[in-house]
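The complex appears here minus one protein chain, its other protein chains still in place.
In this document, chain identifiers A and B correspond to the written order of the chains, with residue numbering beginning at 1 in each.
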Amino acid sequence: MIESLKTDLTQWEIGPYDHSLPGPMLLRLRLDGELIVAGEVETGFLHRGLEKAFERQLWRSAIPYADRLDPEGAVFGELALCLAAEEIAALEVPSRAQSIRVILSELTRISAHMGYIVRVARAVGSETMVHYVLRDREKILDLFELATGARVSLNFLRFGGVQADVTEGFIERVLEICELLRIRLKEYNDLFTYNHAFIKRTRGIGTIAPEVARTFGVTGPNARASGISFDVRKEHPYSGYDFLDFEVPIGRRESQHLGDANHRFLLRLQEISTSIEILKQSAEAISPGPFALRKPEESFEVPRGEAYIRIESSRGLLGCHLVSDGGAYPARIQFRPPSLALLSVLPQLVRGIRIEDLPVVLATLDIGIAEADR
Amino acid sequence: MNAQAMWLNPWISGLSFAESVPQWLLTACGLVLVYCLVIVPSGAVMGYLERKLSADFQARVGPNRAGPAGVLQPVADLLKLLQKQAAGDWNWREAIWLLVHTMALYSTVAVIPLGSLLLLVDTDMSAFLPFWSALVLALGTMFLGLSQGSVPGWFGGIRVAAQALAGAFPALIALLCAGIRAGGFRWSEIAAAQSSSPLLWTAAANPFQFIAFFVFVISGLVLLGIPPMDAAFSAPDIHGGVASHLSGRKLTVFRLGRFYCFLLWSVIAVVLFLGGWALPFGLSTELRNADNPRLLQVLELCWLLAKTFLLVLVVTWIAKVNPRSRVDQVTDFAWRVLSPFSLFALIGASLVAGWGAL
Partner (left out) sequence: MTGGPPMMRGSVFSTILGYLRDVLWGIRSVWGSCLTAIPYLFGSGELSKEVTEQYPDPISSKIADDLPPRSRGFLVNDIERCTGCKECERQCPVQCICVEAEPATDDTKIWVSVFDIDFSKCVFCGICAEVCQPASLKHTKNFEGAVYELPELVASFGRGWVTPEQRLKWAKLRQQIEDDRVTL
């Protein structure tokens, strides 16, 4: 056996299908014992030609496609498309519709962050947390079904508003869920935030330094965990966020290991808390009125023009560049997904960590392969 | 030596052929019976309990289709695994693993203490034998891991070896603590030093023994790679490590071995520290005086297994709720926390024992 003992660097390929990866992607690693010396990322396995598919759809029929840009945060894709089209067409959105959009966005953000907690819990090895979180996420999905008829791919936003008014009892349910989630957040803290084993698994792992985040264009909770104070809801407010009063959680500069996996996880727990605040404010301040300024059955065509919209999705800054030539179909749409920056910073992050830290790093980064590959 | 078959005597005393059967045959039958009636069903029950318990923690239902409340689930799993197509021939390293695995684990069937009359091998070193077999088993598992030509197998094997070495030292020292109080390492001596009341259990005798109990259980988890210290067999990063390429019959043998290890260590822990098989309220002595060995054997076995399952429940609970530690954190923990505590407990226990002798 001595002659077959390998002492040089080991090559290992993970993927494209592996349960520790966030989606279909290939990771080529060179290992020195259990330490990763170098890593290469190959993506494109989930390329569906989504942006081209938009060019074949009527304007309203393009909204279900925007849902499927990032299946975990369906509303964000819809919102980006609708805001871009409304900017080109100079459509005004009534305030009730804006409140409904904000409510749906924040609910989606909470649901996406819960999915994130599930992935981190699986990577770290605690199966119990997975089920606790999924159980609460079911309540949010049931709420979506109550309002829109579907649990994940809502297809609810339309140009100029939303498809229908929310049903009776929806607002009360939203406030109930806010209360419930506040209690459950405490439980998640008990289970993970203060847990010694979890802290040891995530502290100091996969640290993104603020300069690195700026260089690669990392945005969203990952950048805020590194101390960069940038939230699109505050910098370029949209859909009524400027009338809401909320604090965006940011990693404190004086803490050790700023930008490590632990900070990324904790920041998302705090973001759930912020979203609960926004939900309560929107639900209480929702004003009666029309839910759209146009009848949903009417056909709609966006006049000639182009627009670039930025929104804050659960993963970061989602950009949507929409070009219209006045026809029945979009001329070109291009999305700027926040996960693409994370994929480019990944080779740098995996250098120097151990194999066992790799699922933790991948899970805490919250990479969405569906939106990165489109 | 005669104790090997003595436990069978109450059951076969009435049969006519009992006199003509040679001793070694009786011993062999005894071993096989213990294996089939106690070890394998316990493994099945533990597998079922683990799934039902984790389902209870997680607000799920767990197996409930195979048999009433899913009790036949282990049978269904076993049948499913056995009917799978064999993945390939056995190479020489896997053959070594199977040999070592069988020898190391199933030889402990002879040593496992299951009752005052069910002690098959009760020598001066009985308490150490399962411990050595755990170390040998780690060697065999390392061979299995290195036999697979892929990264998960290699790393699984190396992690198994690292954890075994790290966990062996504190486990041994904690074992010594229990023996110090009992004055020897015979099962019967250790059992005699504790009796039925929980206040006389080894773990409750003095704080040093209490620490030794905890160190013993936790270092057993490290030594054998049982969750939450199962970095050697973890799924997310190395796809099960050593077991990543096993399927069908090999996987059955492997899994049975893992369940059995856990059970073995829990039984040893209960016998050493939690009073063993001594029935409460002095029932043991009553039944012995009433000369009812069959009832005594069965009751003691049930009581021992009940305590063992309680220990298994607590360990499973901690394992399911808490995250898994990284392998270098596990070995770090074993060398920097468990070992000093075990030495501290040993020194303290020796002092207490020596004080008593003064």
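Couple of notes before you dig in:
Please note the rule applied: a contact is a pair of C-beta atoms (placed from the backbone, for glycine too) under 8 Å apart; a residue touches a chain by one contact, two chains touch by 3 or more.
It should be emphasised that the depicted structure is a prediction, and the values quoted were computed from it without experimental measurement.
Here one chain is not drawn; of A:Leu26, A:Leu46 or A:Ile199, the residue touching it is A:Ile199.
Looking at A:Leu35, A:Val130, A:Ala150 or A:Leu185, the residue that reaches the missing chain in the full complex is A:Ala150. Of the candidate positions B:Tyr35, B:Phe57 or B:Phe210, contact with the hidden chain is made by B:Phe57.
Within subunit B, the residues in touch with the undisplayed chain are 56-61, 64, 317-318, 320-322, 332, 336-337.
Although one chain is not drawn, its touching partners on subunit A can still be listed: residues 57-58, 60-65, 128, 131, 135, 138, 142, 145-150, 153, 155, 163-164, 167, 187, 190-192, 194-197, 199-200, 203-204, 296-297.
FYI, only the chains that are shown with their structure count from here on.
Measuring from the averaged C-alpha position of subunit A to that of subunit B gives a distance of 46 Å.
Subunit B contributes residues 54, 57-60, 146, 151, 154-155, 227-228, 231, 234-238, 320-329 to its touches with subunit A in the complex.
On subunit A, the positions that touch subunit B within their shared complex are 1, 10, 12, 19-20, 31, 34, 121-132, 135, 191-192, 195, 197-198, 200-201, 354-359.
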